[in-house]
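A single protein chain has been omitted; all remaining protein chains appear in their positions.
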Amino acid sequence: MPHETTESTTPERTASDSIIEVQPTRTRSAMDTTPIDLGRIEVLQILDEHAQVDESLDPRYDDEYLLRIHRGLVLTRAFDQRMLTMQRQGEMGTFAPNLGQEACQLGQVIPLTKDDWYSPSYRSFGAQLWRGWSMERLFKLWAGYHEGFPPPPDVNDLPFSIVIGSHVLPAVGVAMGMNYRSEPNCMVVNFGDGACSQGAVSEALNYAAVNKAPVVFVCENNGWAISTPLTKQSATTNLASRGAGFGLPSIRVDGNDILAMTLAVDQAARRARAGDGPTFIEAVTFRMSLHTTADDPTVYRAQELVDPWEARCPITRYETYLQRKGLLDTGAIDRIREECDGEVIVARDRFRTDAVARPREIFDHIYGELSPELEAQKQAYLDRLERKGVE
Amino acid sequence: MPHETTESTTPERTASDSIIEVQPTRTRSAMDTTPIDLGRIEVLQILDEHAQVDESLDPRYDDEYLLRIHRGLVLTRAFDQRMLTMQRQGEMGTFAPNLGQEACQLGQVIPLTKDDWYSPSYRSFGAQLWRGWSMERLFKLWAGYHEGFPPPPDVNDLPFSIVIGSHVLPAVGVAMGMNYRSEPNCMVVNFGDGACSQGAVSEALNYAAVNKAPVVFVCENNGWAISTPLTKQSATTNLASRGAGFGLPSIRVDGNDILAMTLAVDQAARRARAGDGPTFIEAVTFRMSLHTTADDPTVYRAQELVDPWEARCPITRYETYLQRKGLLDTGAIDRIREECDGEVIVARDRFRTDAVARPREIFDHIYGELSPELEAQKQAYLDRLERKGVE
Amino acid sequence: MPQRTMVEALNLALDECMDRDDAVCIMGEDVGINGGVFRVTKGLHEKYGQRRVMDTPLAECGIIGTAVGMAIHGLKPVTEIQFSGFTMQAFDQIEQNMARMRNRTQGRFPISMVMRAPFGGGIRAVEHHSESREAYWAHTPGLKVVIPSGPRNARALLAAAIEDPDPVIFYEPKAVYRAFREDVPDEHETMPIGVAEIVRPGADITVISYGAMMRVCTEAVEDLVDIHGVDVELIDLLSVSPMDTATLAESVSRTGRCVIVHEGHQSCGIAAEVIARLNEHVFEYLCAPIRRVTCPDLPFPYFQTEKHFLPDADDVIAAVQETLAWE
Partner (left out) sequence: MPQRTMVEALNLALDECMDRDDAVCIMGEDVGINGGVFRVTKGLHEKYGQRRVMDTPLAECGIIGTAVGMAIHGLKPVTEIQFSGFTMQAFDQIEQNMARMRNRTQGRFPISMVMRAPFGGGIRAVEHHSESREAYWAHTPGLKVVIPSGPRNARALLAAAIEDPDPVIFYEPKAVYRAFREDVPDEHETMPIGVAEIVRPGADITVISYGAMMRVCTEAVEDLVDIHGVDVELIDLLSVSPMDTATLAESVSRTGRCVIVHEGHQSCGIAAEVIARLNEHVFEYLCAPIRRVTCPDLPFPYFQTEKHFLPDADDVIAAVQETLAWE
C-alpha cells in the first residue's frame, strides 16, 4: 500500500509551508528515492474478549491438543502462584510473576519442535515449562542454586536472561548458525516492551534482517517496565513499528488470545524454517501482578488501569471457548486446577529435598581447564571452606 | 493514512494461510490495538539532476545569500582537495574526504543560528567551515595537534566524532538541556548510513522522541560504510524508516540538492525550536571519493557504481541553477574557485607556521585539578621530556 | 543528630543538592514516582517535578550518553544505573565521552556529572546483580571513583561528587543500604574526594578496605584487637580513584605489614594497584608480602553460595595473622 507518489498529488505550495507537516511527495528524479513503504503491519485476534471465535481463522486444533494447551496455561498459573507463596515465606529469591501473560508465554512455544530453539526472558517460565524445563529446575533457578540455571540437557533453550535485552543478539546468532549449517529450524526469542529501548535489541533486529536469520522476535508488550509505562518508554505505542523500521515483517497480536498467539508464531516459524527470514511479533498483553516480588506497583499505578484487564484474562477466555466447544465444564476446570496444583506441590517437595548448595563446585565451569593461578585460588578457597567446616 | 481496519475487508481464509503474508486485519476487540500507521515518509527534491527547479518549493533566497551558499560549497571542495594533497605529501594524518557530499554538509547547517548547536561527524568539515571552524583549526585537528580538537570558543558545536554513532546520544542530551532550560534553540546531529546500525543511535532516536528533544537527525546516506554497501548494512534501504520506527517524523531528501537539504533542515529546525520535537532526515547522497585516505575503494566497488553520480554533482547542479538565474557565469565560477583555493592556501601557510606540538601540555585537561598521583606522573613525564631534550 | 540509613542519607544529599542548585537533575530508570528500585530518589519527583527527576527509557547507554550532553549544556545530571552490572551497557559512553570529554575538547566541555550505582553482593540477588567491577573505572583515565561505607560518609561524598567539576562514578554498597543507621546531620556536609580515612589507628599492621567490606574488616579488627591483641590500623579508602597513596604509604611505613580487602575480582583489581603503589613508595619498610583478600577470579556465583564467595571476618583475621607470622 504505497503512499501517493505521483506529481499531481502535490498541491501548490510555497517554501514557507512546513514540509514536515504538509509533506510534498515527489519522486521525479532519476535517483533512487523510491517512496518509503514500511509494509503493512496488522493486528491479529482470533478469540476476542468475549471468547467469540473468528471462524475464518480458528486453527481447529484437535480436542486433545486444545486440552493440552489448557492444562499448560493452568499449570503455568499454578506454578506462578506457588512461587509467590514460597517467595513470601522466604524460600525463594526475587522473581518476576507472569500472571495474565500465560497465553503469550505458551503461544510463543507451542508451535516449536524439539529441534527449534527458544530464548526465554526472566518472566518466561510458562514457556519454559512447556519446553521441558522441570518445575524443580525452575524452583532451583529462582532459589539461587547453580543447577537451576542451565537449560535441561535435552532442551534447545538458551539460559534465562536477566540483563534486559542481552540475550537477543545471541539468539539471533544461534539462528545465523542454523543458516550456516543449512538446518531447517528456527529460534523464538522473548523480551519485553522495555527491552525494545535497548540498543542491543535494535542491533539484533538489524542483524536478523540483514542475514535473513530464522528467528521470531516475540516482544511481550505488557504495558510496563517496572514503574515505567509504555508511553514513557516509547513515543509510539505500536512497538511492531520497531520491527518495520528495520525492514522486518511485523505484526501485532492480541497476546491474551492463545489461538492468535499460537497461529502468529506458527506462521512466523514456518516462514523462518523455509528460509524466508525473521518476523517481529508484538504481543499485546498486561502485567497483572507485581513487576517482581521486590516491587510494589501501588506506588506508581492506579488499580483502574489494571481492572479492565481482569475481563481479558487469557485463561478464562480460553476456558469459555473450550466450554462452548463442549470440551470442558466447571467441574473439569476445577479438577484440572487441582491436578496442576498437586503437580506443583509434588515438584516443590522434591525441590525441598533435592536442592543442596554446592559451594565446592563454583570453580567447575569457568574454563575448559583451570590455569595454575585459578588452581591456586581454588585451593585457597577450598581450604577456607575446610576451615569454616563447609561441606 | 491508516490501513483498512474494518471487519468486512478480511476475506474468508483458513488458518493454514500464512497470516504473515496475507495479513488479516482486525481490530474489533476493545483492547488498544489500533492499527499501525507509521506516518507518511516523503521524498523531497527541489532542484533535480538537470537543475530544474520546482517553482512551488523554491525557497527564493535573496541573491547574496544564494551566492554565499555557492561560495561555501566551493570552499568546502577546495579545502577537501587541499587536505588530500597535504595528506599524500605526509603533512596530514588519515582523514575522510567529503567529495560529492558538499550539499548535504552545508544544507544541514545553513538554517542554524549561532544559538543553535551542531554535532559533526568526522566527515563534516563542510558544515564545520560554515559554522565557523577556521581552516587552520581543521588542519590542526587532522594533523594531530591538540589545539585542533575543541570547537572554537564562540561556536556551539560538539567535537567531531570518530567513534561511529557515539556522538548522537550526547547531541540529544544537549537538546534535552535546551528543554530543561526552556531555550528556543535546536541541535542538528550528523551521522552516516553505517552509523544507523549502532544500537546507541537507535537509543538516541528513542530518547529524542520520548523527550520531544529539539534535535534534527541528519543521516547522510552516502551508500557506503567503508566497503560495506547499504544493502549489507540494512534490510531496508529506506533509512528514514528507522526514524519512523521510533515514532519520529521522518523524511528522505535528495542530499545532492542544496535547496532541498536547506529547506528540510530549516523546517525541522523550526519545528524543534517551537517545541514540536525531533525530526529524522535521511539525506541521500554518494561517497564519490575514498572512505578515508587509508582506503582503496577499487578493491570493493566498481567504477560503474560511481559514474552515474558524477552527473548528480551537487555543486554543478547548483551552479547551473544560479547561471539560469543570471547570478553566475563561467568566468565568475572560475574566479570564485580561484579565490577559494587562495583562501585555503593562506590558511595552510598559517597552519604551517602556527602548528606546534605541545607535549608538555598533555596533562592540562584531564581533571579540574590533578590528584597527587597524577601530579607525580606529570612530574615524571616532564622529567623524561627534560632528559630527552623535548621542549 | 538524626539517625539515618545509607539510603536515607543518600536521599538527603540528593535533596539538598537539588535544592541548592537548579542545574542538578536526576535521570534513570524508575527514579521518578517509584523513587528508584532501592528508593534512593524517593519523594524527589514529587518535590521537584519531572523536569528535574526524569524517568528514562530502559537503556543505560542512553542514560549516560544523554547525561553527558546535558552536562555539556551546563547541567549537573546525577544518573542512576539500577545495578552496577548494567553499567556494561553504558561502557562506551562512559569511556568515550563521560571520562574524556574534557580532554577531547581541551577543557571546553568539562563534564560535571555523577553515575550512581548500587554494587556488590550480599543481598541474595540473581545473576548480574552483585558485581564489583570498580577496577574498570579506576583503570579509566578521566573518571573519579568514589565508594562510601556508611550513611554519613555516603551523604557527604555524594554531595561532594555532585559538586565536583569532573565525572564521578559513585558506587553504593547495597549490602549497607539499610544495614544500620548512623548520625547524619541535617546541615550540608561534604568530604573531600580522594582522601582516605584512618578509621582506627594502630601500630602492628595496616588493613585497607572500602565499601561493604569495611563492615567485615571492622568486625575482624575488633576481634583482632580484643581477642588476639593485635594493634591493627584500619583504613577506609573511600575513593579508589584518585587513591590516597600518601595516607596508605605513611601508614604502612609505620606498620610494615598490610592486608587489602575487597569484593572485586583479584586480577588487576584495586588491591593490585594498592600493592604496586606501596611497593613503589614504602618498599624499604615492608616486612612481609602484602596480602589480598578478595573474591576469586570467577563470575559472582548464584546466591546460595555467595556467603562462601564473599570474604568474611575470618578470612581477614587469617590473612592478618599470616602476614604477622611471615618472616
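Letters A, B and C mark the chains in the order given here, with residues in each chain numbered from 1 onward.
Here is the rule we go by: contacts are C-beta pairs under 8 Å (C-beta built on N, C-alpha and C of every residue); 3 or more make two chains touch, one makes a residue touch a chain.
Just so it is clear, the model here is predicted, and its values are computed rather than measured.
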Among the chains presented, those that the missing one touches: A, B, C
Residue, one of B:Gln45, B:Thr76, B:Ser119 or B:Ser197, that touches the chain absent here: B:Ser197
Selected residue (touches chain absent from view) among C:Val232, C:Ala271, C:Val293 or C:Leu324: C:Ala271
Positions on chain A where the hidden chain makes contact: 146-147, 149-151, 153, 158-159, 163, 166-178, 180-181, 199-200, 203-204, 206-207, 210-211, 364-368, 371-374
Those residues of chain B which, in the complete complex, touch the missing chain: 93-94, 122, 142-146, 148-149, 162-165, 194-195, 197-200, 225-228, 232-234, 294-295, 299-300, 357-359, 362-363, 366, 373-374, 377-378, 381, 384-385, 387-388, 390
For chain C, the residues touching the chain missing from this view: 85, 88-89, 91-92, 95-96, 99-100, 103-104, 127-128, 133, 135-136, 138-142, 241, 243, 264-265, 267-273, 275-276, 279-280, 283, 286, 288-292, 297-299
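We take it that only the chains that are shown with their structure count from here on.
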Distance from chain C to chain B - Cα centre to Cα centre, in angstrom: 40
Sequence positions of chain A contacting 2 or more other chains: 197-200, 232-234
Numbers and ranges of chain C residues touching at least 2 other chains: 57, 59, 61-62
